[in-house]
Every structure is written in C-alpha cells, then in structure tokens.
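Take a look at the structure below.
Every protein chain of the complex appears in place save one, which is left out.
And then subunit A:
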Amino acid sequence: MGDSRDVILARIRGALGDRPDPRPVPREYQRTRDFPSVLDLFAERVADYRAIVHRVTDPVELIRSALAGKRVAVASDAPPEWLVPEVTWLREPLTNADLDACDGVLTGCAVGIAETGTIVLDGGVAQGRRALTLLPDYHLCVVRADQVVGTVPEALARLEPTRPLTFVSGPSATSDIEMDRVEGVHGPRTLEVLIVSQ
C-alpha cells in the first residue's frame, strides 16, 4: 500500500508545520549504581518473585539432585558436564508436542540483572530457541557470576538487539485478578536458578 504510506507521511509533515525544536534529551539518570554486592542483590531479587535460588560453586550436583529420574529438554550446545546420566536428556530436533510433554528444561543465559532480578535469554550458548524455555512447566537456569550486571542500562549495553531476546523475571504470573500477582499461567510455573561463582 504505497499509497497509504505517502498519505501518512504527508499528514505527519503537515501536522509538524511548526517543526518543534529538537531539545537535547537529558540523560541525568544513573546508568550504573553502587550496590554493595551485585550477586547478593541478584539472588535476593530473583527470590522475591518466588523463584527458587541456589548459590553454588559447581552446578553439577544441583543439576543431578533437581533433575534425577526426569525427562528434560536441553539445547544442543549445552556443556557436556551438565548432562549427568541420572537424567533422560531430550535433544533437538524436538517438536512442540515433545516440549509440552517433557518434565522441564535446563538452560544457561546471556545476562542477569541484579536490580530487577531478571534473566535475559538470547538464544546463545546453552539456551536454544525460544520455545525450549516456554512450553515445559519447569525451567532450571544456570547463571554464571560474570553474567550478572547491576542495572537495566548495563544489561542492554551487553545485549545484541537483533537476536531474539526474552527477559524473564520470575515464573509466569498474572496481576489480572484483583491486581494481585499470582504465579503460574502459560509459561513455566516453576523457575529455579543456579548462581555459579567460585
């Protein structure tokens, strides 16, 4: 509809007959903050959303105890040491029906944001495509200490915007009933986070 495009652009130019002066955008807000411990804050804020949080030096033992005996989806490039034999691992290619029927998913992440308790997935190493962390009812996510930043501006600066990004802050939830947050609608109803630091 090249026609409508021209009409709308002409309408805009007509409406801006006064061409308002471009004001410089003030950027006085803080891009970083002085948090005493970014990792402590991240753990506390993720837990605030009623996610389950563990601090570990090596994730393998917790992966074993959390997932033993279960059928768990995993990205094709997950670190081999995560793939303990007590778990039935489901590797791509997986159908939506496979993902819907499995017990959970294990992934890494791209960035963690301490102030908001957020995990960002970008489809990079150990994360897989978006459906992988969406259809299973349980998500176990491994976050390395060096992936955690303090603030939202710091996180966006680390991300590549043209990758498919998913910001996850706690398990699926809704505020639609009397404006009170309750967990568990369409996404994973349980989110468990392993923060790995030496």
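To be clear about the criterion, contacts are C-beta pairs under 8 Å (C-beta built on N, C-alpha and C of every residue); 3 or more make two chains touch, one makes a residue touch a chain; residues count from 1.
Heads up, the rule we're going with is that contacts and distances are computed from a predicted model.
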Options "Spermidine/putrescine ABC transporter permease", "Electron transfer flavoprotein subunit beta", "(4Fe-4S)-binding protein" or "Exosortase C-terminal domain/associated protein EpsI": UniProt name of the undisplayed chain: "(4Fe-4S)-binding protein"
Contact set of subunit A toward the excluded chain (per top definition): 1, 4-5, 7-9, 11-31, 45, 48-49, 96-97, 100, 113, 115-118, 123, 129-131, 134, 152-153, 156-157, 161-188
